[in-house]
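Notes to accompany the following structure.
Of the protein chains in this complex, all but one are displayed in their positions.
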Amino acid sequence: MKAKHQRLILALAALVALVGAGLLAASALKDEAAYFYAPNDVRTKGVEPGKAVRLGGMVVKNSLKRAADGVTIRFDVTDGKATVPATFSGIAPDLFKEGSGVVAEGSFDAKGTFVATNLLAKHDERYMPRELEGMNYNESTHEMKAER
Amino acid sequence: MNQWAFVIAAYAVTLAGTAIVSVVSWRAMRGAEKRADQVSDRT
């Protein structure tokens, strides 16, 4: 066997071991490296009240209500499997709206309502001009169809 | 704040960085190649 081939095999073996180790570490981190809890994670794993966490999901349509004091808002956050009520007092980002993504920082109170201290807007991977807004989006084909 | 302010800031950062690395690389290359030509002329 030529020295060149030996080096090639050595390098490839090292590369395979490295990629394996990396993927293993990444999958072990899967839960730890999650930036936020989805409502379904909260339901299945449980988050103790008072613990500072982030909650992420979609703001349920027609769930956004402004309280009488004018600064507190109430809304529901969903991931399609579970829904969690949330409140927030303060200035929400411009992109925070119903039917759009949100990441809220805060903690759960004893009744299971998420009390947010900060709101971040999360948008999805779609970009389109305003004329196309409201069209139906097919997630598997990325096709837009006019709403009927 | 105006959205355009963010857009312009992002483009300014990018174009400035690209221009600087282009000019620095080009000048380093020209200087080095000039010196290389000079030493080969001496033979």
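Per-chain residue numbering starts at 1, and chain names A and B are given in the order in which the chains are listed.
Please note the rule applied: a contact is a pair of C-beta atoms (placed from the backbone, for glycine too) under 8 Å apart; a residue touches a chain by one contact, two chains touch by 3 or more.
Note that contacts and distances are computed from a predicted model.
Just go with whichever of "ABC transporter permease", "Cyclic pyranopterin monophosphate synthase", "Isoquinoline 1-oxidoreductase, alpha subunit" or "Heme exporter protein C" UniProt uses as the name of the absent chain.
The record for the missing subunit names the protein "Heme exporter protein C".
Of the chains that are displayed, which are in contact with the missing one across the whole complex?
Counting the whole assembly, the omitted chain is in touch with A, B.
Touching residues of chain B against the unshown chain: what are they?
That gives, for chain B, the contact residues 1, 3-4, 6-7, 9-11, 13-15, 17-18, 21-22, 25-26, 28-29, 31-33, 35-36, 39-40.
What is the set of chain A residues that contact the non-displayed chain in the whole complex?
Looking at chain A, the ones touching the missing chain are residues 4, 7-8, 11, 14-15, 18-19, 21-22, 26-27, 29-30, 33-38, 56, 92-96, 100, 103, 119-133, 137, 140-142, 144.
By our rule, only the chains that are shown with their structure count from here on.
Using the average of all C-alpha atoms in each chain as its centre, how far is it in Å between chain A and chain B?
Centre separation, chain A to chain B: 40 Å.
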